[in-house]
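Have a look at the structure that comes next, please.
Removed from the display is one protein chain of the complex; every other protein chain stays in position.
Naming follows writing order (A, B and C), and every chain is counted from residue 1.
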Amino acid sequence: MAERTHETIESGAPDPMPYMHPVMKDNYGKWVFHSHPKPGVLYHRAENGAEVWTVKAGTQRQMDHYTILKLADIADQFADGYLRFTTRANIEYMVTDSSKVEPLIKALTDGGFPVGGTANSVSMIAHTQGWLHCDIPGTDASGAVKALMDELYDEFIKCEMPNRVKLSTSCCEINCGGQADIAIVIQHTKPPKINHDLVANVCERPSVVARCPVAAIRPALVNGKPSLEVDEKKCICCGACFPPCPPMQINDPEFSKFAIWVGGKNSNARSRPTFHKLVASGIPNNPPRWPEVSEIVKTILGAYKADGRPWERMNDWIDRIGWPAFFEKTGLPFTKYHIDNWRGGRSSLNASAHIRF
Amino acid sequence: MAERTHETIESGAPDPMPYMHPVMKDNYGKWVFHSHPKPGVLYHRAENGAEVWTVKAGTQRQMDHYTILKLADIADQFADGYLRFTTRANIEYMVTDSSKVEPLIKALTDGGFPVGGTANSVSMIAHTQGWLHCDIPGTDASGAVKALMDELYDEFIKCEMPNRVKLSTSCCEINCGGQADIAIVIQHTKPPKINHDLVANVCERPSVVARCPVAAIRPALVNGKPSLEVDEKKCICCGACFPPCPPMQINDPEFSKFAIWVGGKNSNARSRPTFHKLVASGIPNNPPRWPEVSEIVKTILGAYKADGRPWERMNDWIDRIGWPAFFEKTGLPFTKYHIDNWRGGRSSLNASAHIRF
Amino acid sequence: MAKPMHETPNLDELETGPWPSFVTGLKRLAKDNDMMVDLMGQLETSYQTKFGYWKGGTVGVVGYGGGVIPRFTELKDADGKPKFPEAAEFHTLRIQPPAGMHYTSDLLRQLSDAWLETGGSGLIAFHGQSGDIMFQGIKTENVQKAFDKFNEMGFDLGGAGPALRTSMSCVGAARCEMSCYDEARALRTVINNNLDDMHRPSLPYKFKFKFSGCPNDCMNAIQRSDMATIGTWRDSIRADEKLARDWYAAHSIEDTINMVVNHCPTKAIQLKKNDGAVAAEGVTKVAISDDHCLEIDNHNCVRCMHCLNVMPGALLPGKDKGVTILVGGKGVLKIGASMGTVVIPFMKMESDDDFEKLNDLSRSILDFFAENALEHERTGEMIERIGLVNFLEGLDIEIDPSMIVHPRTNPYFRSDDWDEEAEKWFERKAAA
Partner (left out) sequence: MAKPMHETPNLDELETGPWPSFVTGLKRLAKDNDMMVDLMGQLETSYQTKFGYWKGGTVGVVGYGGGVIPRFTELKDADGKPKFPEAAEFHTLRIQPPAGMHYTSDLLRQLSDAWLETGGSGLIAFHGQSGDIMFQGIKTENVQKAFDKFNEMGFDLGGAGPALRTSMSCVGAARCEMSCYDEARALRTVINNNLDDMHRPSLPYKFKFKFSGCPNDCMNAIQRSDMATIGTWRDSIRADEKLARDWYAAHSIEDTINMVVNHCPTKAIQLKKNDGAVAAEGVTKVAISDDHCLEIDNHNCVRCMHCLNVMPGALLPGKDKGVTILVGGKGVLKIGASMGTVVIPFMKMESDDDFEKLNDLSRSILDFFAENALEHERTGEMIERIGLVNFLEGLDIEIDPSMIVHPRTNPYFRSDDWDEEAEKWFERKAAA
């Protein structure tokens, strides 16, 4: 390593003000109105009448140098050199002159960036690392998302859903992608295969034992070496033992399947935040385009779109029609796995005579 | 014992038909309408136009021979010799001639039986054995109920509550009285005192250990004899160890207090059935009239009566106004004990930004 | 008899006030009953010391292992002699009442007379919380005699201990338009075919059945019983326009909205302009005035009963009636109180066959409980331990989304055979 000339400044999170569009800086905390002129466009007005139009476009999140330069150039051409990213890796350009909106949309569209993702559209999928970078992934996240967004392209550039739709994809059950209206998460279906030769050196055995949520792991001597042993009857294949102990290989090309969860909601609008619920599993992990996943996601979105009422999020819709109707309308099979048998699962059982017929 | 001449017939639950008022028998399963002509009176009409008026009155549940004869005589005089009891130990007389309603009411009232308990009144308190008969009671049930019904007499004979009000009283935390709009349950506040001399002979020690919900009991040798030991830090004074092991005396004149719970609801009307929730505790166990209990019950009923809307049960009312308002309106103190720290308690925490100010 | 009364200053206080006084009753009995004199002595002591003085024991009748609650006094003097000897034994006989708790005056008198005649205290509770007639206060020596007398009259002991317990059914079909099945018949079918488990306690712990004719659940069955049978219906709510108009005439548009429409948990009932059009499939439509009608989307109605309760007769349960069955309700020991949860969303309850099926199901559940519960474990606790699915599989009951409020929220399950499980569902759907 070359000689170091710089001394670290622990500067932390930078002040955004130097990078913020002047109209936002000037009216910081003074906005009073917004509307959705068209898909992909937001309009905000401040107390003093100042106006800003935001044009929002999808990106691939993992961007190369040249894509970044392209996005920067568009900012210079149309948006006074300012932009921001949303929490879902969409890009937003702010303009104070409404006449710039359409040219900006054209530039983005021509550049390959779909304009949309606002209001009651399907926004970009929150996703994770996958085979590109993580050490424990069961699938690829960027690839599955690219494939799925291709299919949902129309729903991104139009606002035709009952309310906002937030999707996430995660490449292991740790679920860094989070709770969502529809969450797509890879799921292991077989217990880990243990490479006993490595355990002694690589794993902190007591802490691995402690990690298992069902106490399925016991210390054991295998071929005279200290190793670990899994009670396969107990094991729920959660994969929690793998990160701290890679010789407990949980990933398996055949036995990693996608599961789909619906009705997660983080906002406090109307109902309290709620977790997403399992609706489908056993879906093949089928790169490069995972068509079986797209199929089910589209089926669910289709049912929601057809039947949901304005402002009903996915969970609100299902609350209104009931879970039996959800399975009916989507044609998804209801299995014993939908019935929770984890700690506290009792609270999800129907302790009432409330039944729809 | 004298020589036995009878051979047991395992006859089980008797057929009610021989004891059922003819109008009910004739129209069994064919009723189509009811109304509430006045407090204490029900009107039912059958498909074929047959009519029946029911007059309902309170009793002391634990009745002596002479009271029973009096009730039987009233049946003969006004109600064709038929009667029934409700699940809350109220008595019901059925008459097919509306002109008999008022004389029947008069006879009951004159006889000391309050007519009421129907519709949106406060019905009789479901209660338990207490010192009269149980082997583990912390208080008396019949006495506490008599004292409280004296205070609630007016609410029994009138229908002025937003909806039906169901009360219960239990003489230990086992709560044979059950979930109720307002439940009054004695509560121990100190760990059991162990009479070590008796444990070895009287208690099945392993099963006592297994009973403790917080694993606070350990086998121990005391003065050379096998006994039990309680970790007083862990013990939650639930009393579960006492029935199988009476030398673990949990009852204590000073440290048994009343707790009051509200919002339990068993019917499926509107919301699903729900459990009652703790609102007050530390209330002295003060025979013979337990005035402190009555005071709080009346305060709660008063707030509900004033603020509840028609058809709102206690739980519906509180759901609408929120718990902070409940504590505000009743003036009851909110303490750390209201916050559940038992298994699964997490689900009762406010995991949202939904807050009333 | 002539034992003088003890001083009972505390109990005396309970003779004041308008509510019927059990103390007055006890005193009246004590006039010619020494047992009651001494019972009052002990009870008064409890009021003074705030202590109970009973302990259990073993008392029963020939051939039965339960049904009597034995009570022996622990209130003794220095020599170990009971302070109130006449009430030193004060057992209770639990006797099952006619289903629905119907009585004639004669029956009441006969029961009460028999009680006194056979040595009972004269005190009877109508009824205990489990539904028994509780004959309270008798000495060991008289227990058999009293039982025999009741048994001759056609009455039988109820449950106690780790046994099938006495059951309760609501007034239901006898006098209630909400009733969706013959509750009394169901109770007698289930209980009377399983009396062995009541009279010879050998279950892991108690087991209770309760029967309510509709989801108003006047028997608190979901909360208080291991197996709750609740009436319901599958087709559309029936409406009576005349009664609906009558109801509206006595109320207002605001009442209709605030008291009926807004309380529907699923917004299945709506106030609509009266357009005269016919109702769509699955919709109950009833005019409440020339201007307005109510429309109920029955596929979204959860049979909560509220609108039927508010507008009695105007709205009535459908005709395709039956029951929902929930399992696992119980009190607070030791995992916290639990409500029953749905195991049979719907089952017809009309024909002899239907009742036979209910009987078979009850027997299977009792058997499963007997074989699989740990000692002193209630059905609800057993299900909590083994999981609902294992319970259902053990009973060969098919799973259904009506059994849950929502599917699982955690990934903690092992799904090797997802496809086979899915196949089962598709096969059932295809067969339906």
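The rule is short, and it goes like this: a residue touches a chain if its C-beta (ideal position, glycine included) is under 8 Å from a C-beta of that chain, and two chains touch if they have at least 3 such contacts.
On a predicted model such as this, the values are computed, not experimentally measured, just so you know.
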item: Omitted-chain contact residue, chosen from A:113, A:258 or A:357; value: A:113
item: Subunit C residues that touch the omitted chain in the full complex; value: 262, 267, 332, 336-337, 409-412
item: Where the missing chain touches subunit B, by residue; value: 173, 175, 185, 187, 189-190, 213-214, 235-238, 255, 257, 259, 261, 263, 275-279, 281-282, 320-327, 333-342, 345-357
item: Positions on subunit A where the hidden chain makes contact; value: 1-2, 4-6, 8-16, 18-21, 24-25, 28-29, 31-35, 44-45, 52, 54, 58-69, 71-73, 75-76, 81-87, 89, 91, 94, 112-114, 126, 128, 130-140, 142-143, 146-147, 149-150, 153, 173-179, 207, 210-211, 213, 240, 246, 251, 253, 256, 264, 266-271, 273, 275, 285, 287-289, 309-311, 316, 342-344
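The rule is short, and it goes like this: only the chains that are shown with their structure count from here on.
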item: Far-end chain from subunit B, centres as C-alpha averages; value: A
item: Whole-Å gap separating subunit B and subunit C, where each centre is the average of the chain's CA atoms; value: 13
item: Whole-Å gap separating subunit A and subunit B, where each centre is the average of the chain's CA atoms; value: 50
item: In subunit A, residues with contacts to at least two other chains; value: 347, 351-354
item: Residue numbers of subunit C (touch at least two other chains); value: 215, 217, 222, 230, 265, 302-304, 339
